[in-house]
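One protein chain is absent from this view; the other protein chains keep their places.
And now, chain A:
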Amino acid sequence: MSDIALSRPVSLAIARGNGKRSLRIVQSLCILVIALVMISPLFMLLIASLKDDRFRILADMGSFRAFWVSDPTLSNYKEIAHFSGELAYGRYLFNSLVILAATVVSGLIVNSMAGFVLAWGSLRGKAALLALVVALYVIPQESIIMPLVVMMSRAGLTDTFAVQILPWVASPLYVFLFYQFFAQLPKELYEAAEMDGASVFRIYRSIYMPLSLPALATVSILMGIESWNQYLWPTLVTQTDYARPIAVAIATFFGQDSIYWDRAMAASVLMMIPVLILYLAFQRWFVSSFVGSAVKG
């Protein structure tokens, strides 16, 4: 009897283990299939950008040749890699990078400082300011864009880098993300540093900032993607190539009578690279910190 009692759970455990393993293989296969299907459009883009004939690109699209290129060429990339002229994609890319870097760097500083003071400051109106930040978060960019365009053009800022950077530096969402992040760090750090006579700014810069890498990474990715992918705003405030970002430039392909898919594909691949690098650099911290704060918030 004791034999039976002993062996039953054991055999059950083995059976369950087997079932689990086959279930996991099925699961893994499902993931792989979905991943391949979902990623194939991007793979097609990459392959198509290496074909130099736009009629061939479209002809190949209907078959497996969409995933294969026998004679890869970089001619599309060469054609658009200029800093002036009709296809000045080098310049548009550069413009976008300048706008991205300036927005993210200043955004990290400005929003984290505000979030820090909201978390640890002794200002009396702190709670009200925090409530204001939460309330402002509801305003969608789209519903302020009309008066903002007029304000910016009256200020003579049309066709500048500033007009594409300044409005998106401070954001209620990022102030709030930083606030939440700082508020969960131990208060003892602050008190100890204060006892040593460190200024508020010093405490922020030397103690809390080094600890806030996950928050910095998250905000960098979110701000980076947001800035990089802006479309409506730059179409409204840029008229010349001077500060035009690459997203707007690629969209003008669609206005042409026959779309130059070959060049559009190459420009699109170029546009994907910088955010991809940004994401790869920061993804380690991204998932946990972004989501933890966003869902609760």
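Methods note: a contact is a pair of C-beta atoms (placed from the backbone, for glycine too) under 8 Å apart; a residue touches a chain by one contact, two chains touch by 3 or more; residues count from 1.
Heads up, the rule we're going with is that contacts and distances are computed from a predicted model.
Peer 1: Tell me the UniProt protein name of the chain this structure doesn't show, selecting from "ABC transporter permease", "diacylglycerol O-acyltransferase", "Dinucleotide-binding enzyme" or "Pyruvate dehydrogenase E1 component beta subunit".
Peer 2: "ABC transporter permease"
Peer 1: Pick from A:A88, A:V104 or A:V169: which residue touches the chain that isn't shown?
Peer 2: Final answer for the missing-chain contact: A:V169.
Peer 1: I need the residue numbers on chain A that touch the omitted chain, in ascending order.
Peer 2: Contact residues on chain A toward the absent chain are 24, 27-28, 30-31, 34-35, 38-39, 41-42, 44-45, 48, 57-58, 61-63, 66, 109-111, 113-114, 116-118, 121-123, 129, 136, 138-140, 142-151, 166-172, 175, 195-201, 204, 225, 228-229, 231-232, 236, 247-248, 250-251, 253-254, 259, 261, 264-265, 268, 271-272, 275-276, 279-280, 283, 286-288, 290-292, 294-296.
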